[in-house]
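A single structure is presented below for examination.
As you look at this complex, bear in mind that one protein chain is not there, while each of the others sits in place.
Then we have chain A:
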Amino acid sequence: MHPGKDDACVLRLEDVTKVYSGIVAVRHANLALRRGAVNVLVGENGAGKSTLMRIIAGVEKPSIGRILMDGEEVEFHSPADAQRHGIGMVFQELNLFGNLSVAENIFATREIMRGVRGIDHRAQVEKANHFLDKLDAGINAETLVEDLPIGQQQLVEIAKAISLDTRILILDEPTSALSAAEVDVLFKVIGELKAQGVAIVYISHRLEELMRIGDYITVLRDGQITGHAMVRDIDTKWIVRSMIGSDAKDFAKSVDHRLGEEIFRAEDICLPRKTGGLAVDHVSISVRAGEVLGIYGLMGAGRSEFFECVMGQHAHSTGSIRVGGVEVAGRDTSRRIREGLALIPEDRQREGLVQALSIASNLTLASLDRFVRFGFHIAGERERSAIKSAIRDLSIKAPNPDFEVTSMSGGNQQKVVIGKALMTEPKVLLMDEPSRGIDVGAKADVFRTMRRLAGEGLAILFSTSDLEEVMALSDRIAVMSNGRLVAVIDRRDATEELIVKASAEGHKTTRELAQ
């Protein structure tokens, strides 16, 4: 793993470890970035790629370890510090000011001044247009960023990074919102930068892209570097193997039970994207009682959007949904919940919990109607006993249900969100990334709960971008890519490679269509 005395090495991380409160995000990582090459970084969500890059970009400081630049130890106290050393980064979440123009965004914090006469807007626009033309973006530097579709915003972000005139350019999933043609242009620009000797760090989930553009590849798993190689020496199988490893995590054993009748059917679900195209593209799927359907897909594959359509969160979505053979008539979330659907949202803090309320109030929030007497009075006894049994069934570690929900750990908060959904007595449970951001023990609890519920005859659809999880928990695996359902595979026939390949399917076909 030590590249030795390599002249081409511009920046090196030595034995870097990063610890957040209780969680080791990166452990003992050694990484060398070579100039004039594309250094690819892969790994599953939460493997520590982004943390590593944030350390290089000066956003985070390593807990232990050194950063060497041209053989000399450096310390970055802020992103501006790293920028002075010639490091630029395009973040996965776009960091743009929607209310400012493209040029103003590109030159934010380093405006071109005309002394006391203020900002030289004309020079900024001229220069910005120069960088945008390089990317063939077809964007006018004077437009407001918020008026641009998301793909073009990503190009603006890239143009901004290029304009920094960097020696090291980090691109964190730069193509997630780009069309095939735009990706080609980006790759051309990357090629030019490479020729100028810039070291490029490229993070992506799309293995195809990595194979096409990468020179060196580094694989991360659970915060550790598990593989390092030249791209030309390896194949996708090697990547998948290094990404997943062989040591199994603690998954609940799938209990054998008979599947019941088909209880959930979604037909032709479509959701137009704000910026054109379809976020959910004619998805049809059915699930039987007692079945666990895992939906695998990369970020932006349309899984969350599909779940939101099912729950009636989008007024302009189309298609039909049946629960127990009866078409769901209600258009809004509260009627859908009454008809037997329930969702555990992906973003616990923003969509799952009311932070100001107690653990108890959060649990019963969606099902208060069950405890009402005379049409308006909440019967305290009935509510309390239901809360008690939910806390017991889900093994929520809540010392006092009247405490604020934020006083618990992430895993227990997630159990509260699950409890809230279960209290509505659903027939179909949708879980959007149920294991995100919770510790290993809570994860195991959540998985056990899922199996138990399936055993009790609930139909469960869950989404994940964790290969291992989808393989271990599902009875059937559906793969979504670019808004489309590209494959539904029976558990017995599924292999990791098959799933990874399918998850990039949606992008490939758009590329073929584009040509």
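Going forward, a residue touches a chain if its C-beta (ideal position, glycine included) is under 8 Å from a C-beta of that chain, and two chains touch if they have at least 3 such contacts; residues count from 1.
The rule we apply is simple: contacts and distances are computed from a predicted model.
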> What protein name does the UniProt record of the undisplayed chain give, "Erythritol transport system permease protein", "Dipeptide/oligopeptide/nickel ABC transporter ATP-binding protein", "tRNA 2-thiouridine synthesizing protein A" or "Calcineurin-like phosphoesterase domain-containing protein"?
Replying inline: "Erythritol transport system permease protein"
>> Tell me which of A:P345, A:P401 or A:P434 is the one touching the absent chain.
In response: A:P345
> Which one touches the absent chain: A:S78, A:Q355 or A:S385?
Replying inline: A:Q355
>> Could you pull out which residues of chain A are in touch with the chain that's been left out?
In response: 311, 313, 332-334, 336-338, 343, 345, 350-357, 361, 364-366, 368-369, 372, 376-378, 380, 399, 403-404, 407, 420, 424
